[in-house]
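The block underneath contains the structure these notes are about, expressed in structure tokens.
Of the protein chains in this complex, one is absent; all others appear in place.
Order of writing sets the chain letters: A and B. Residues in each chain are counted from 1.
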Amino acid sequence: MSEVQSKTKAPSEPLFSKKNRKLITDPLTDNNPVTVQVLGICSALAITVKVETAVVMGASVIFVTALGNLVISLLRNIMPSRIRIIVQLVVAAALVIVVNEILKAFLPDVSEQLSVFVGLIITNCIIMGRFEAYAMANKPWPSLLDGIGNGAGYAGLLIIVAAVRELFGSGSLYGFKVFGNAIPGSETGLYTMGYVNNNLVILPPMALIIVGIIIWVQRSRNKSLQESH
Amino acid sequence: MAINKESNVYTIVFATIMVVVVGGVLAFLSLSLKDKQEANGRVKKKIEILSALLSADEMSKIDRTNAEEKYEEYIKEGVLLTSTGTVVKEGVEGKEAAFGVDIKGEYKNKNIAVKDRQYPMFIAQKDGKTLYIIPVIGKGLWGPIWGNLCISEDMRSISGASFGHQGETPGLGAEISQGFFVDRWTKANEVIADESGEFVPFEIVKDGTGANPNKIDGITGGTITSKGVEEMVNRCLVPYTVYFKTKKS
Partner (left out) sequence: METTLDIFVKAIFSENMIFAYFLGMCSYLAVSKTVKTAVGLGAAVIFVLIVTVPVNWILENYLLKAGALEWLNPAWKDVDLSFISFIMFIAVVASIVQLVEMLVEKFSPSLYGALGIFLPLIAVNCSILGGALFMQERQYSTFLDVTAFSMGSGIGWAIAIIFIAAIREKIRYSHIPAPLRGLGITFIITGLMGIAFMSFMGITYVDEPKKEKKVGTTMIEDASVLRADVSDSSFKTGK
């Protein structure tokens, strides 16, 4: 990213200054919206059976957080504070509708699998949380980066969970059969040796347990995140 | 600027502008994408109909881009029946009518009495043979399940099938859409009617015990979905057997 560091807007700080880069990278790890800030788990986990749906969902959330943050940040000085929350909700809902309509038109199969969970991005706490906590008080450009970062942190977690579940549950990754053909009668690869897919991983509750384990790993590495009781 | 941001007038003007802008953008987007979305729905339905007619190899050549054309190539006519097996529309005219019926919506809608449901059927020509494709709809464990059964020229034996589901448990109930389950319907000379044209109900039995005609192996661990398939097929096929019976005599 260093070559992009050239100063485009004169006296202010460079577009990808260290501080701005941190806006993107921080939410990916130590300030992850899901595992640390505990935001936005609601709409996340039911769609992590397959990597493909998780990728589309993640991209949708990045789109909404980034553009939403940008719009809110642009409007922050002309917005009447009394109807602040309503304006935020309308912006979020409108962007989600845009995503939903586009998915329905261009990715109909994925859209069907995501079903109501696209709509639930509206109440995803990450969106409202970032609007209120960051975009209302910052300039458009950092807000956009903050939105991308938080959306990406969320998407990253979704994809990790989905990869674990798809690999062990269906023996594939992004639809590609890693362990061979599992269809009874014509097994290939690992399945000829008696390997069986773990159906438990596909069931919804396992998503929670996997997130629990991810949190465990993260907090063992970073002691400052541990809770006291 | 000297505008008071907290005044009522400003708030109302702001809200109005916001509503108009958002409403306009969304309405424009929705209108411009609507045709494409509806076409997607139609194409999907056509693929499902074709999947009962064609073998897995033939289906692998069909995707969203050429489904419409293939559909026109095979499906020649359609029939629309009432629940008692009376013909509402037939022939080429029936093709559009049958395709337009939303059996999923009718099945779910409690305001439509069971006897008022419509029963569409598609008649295909393939390799010089006339085949009948019957869509079926029911419910599995988590949500709706559906399928299409292809009846061969003798109007009683099943020559093809396909099943779909919305959210059955992967690896268990969801296996109904897999090839091996479909083969259980097509490979063993299963019939929907006896020699005299009377409907013969199906039974889904424990995995591995289905030997007799019309006893079909269910899916281990997917009992409720399997039972759902059984109920769906037995319920949906009855009007068609009546139609076939009158057609034959």
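As a working rule, contacts are C-beta pairs under 8 Å (C-beta built on N, C-alpha and C of every residue); 3 or more make two chains touch, one makes a residue touch a chain.
Quick caveat, the model's predicted, so the values are computed rather than measured.
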item: Residue among B:T84, B:Q125, B:T220 or B:T246 touching the omitted chain; value: B:T84
item: Which residue of B:A98, B:I151, B:V229 or B:V242 touches the chain not shown here; value: B:V242
item: For chain A, residues in touch with the removed chain; value: 35, 38-46, 85-86, 89-90, 93-94, 96-97, 100-101, 115-116, 119-120, 122-125, 128, 203-209, 211-213, 215-220, 223, 226-229
item: Contacts of chain B with the absent chain, listed as residue ranges; value: 22-23, 26-27, 29-30, 34, 83-85, 105, 107-111, 113-115, 139, 141-143, 198-199, 201, 203, 224, 227, 231, 234-235, 238-239, 242
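Just so we're on the same page, only the chains that are shown with their structure count from here on.
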item: Separation of chain A from chain B, taking each centre as the mean of its C-alpha atoms, in whole Å; value: 34
item: Complex contact set, residues of chain A against chain B; value: 49, 78-83, 86-87, 90, 94, 97-98, 101-102, 104-106, 108, 112, 115, 169-170, 183-185, 197, 199, 202-203
item: Touching residues on chain B, where the partner in the complex is chain A; value: 5-6, 10-11, 14-15, 18-19, 22, 25-26, 29-30, 33, 36-37, 40-41, 44, 166-167, 169-172, 178-180, 221
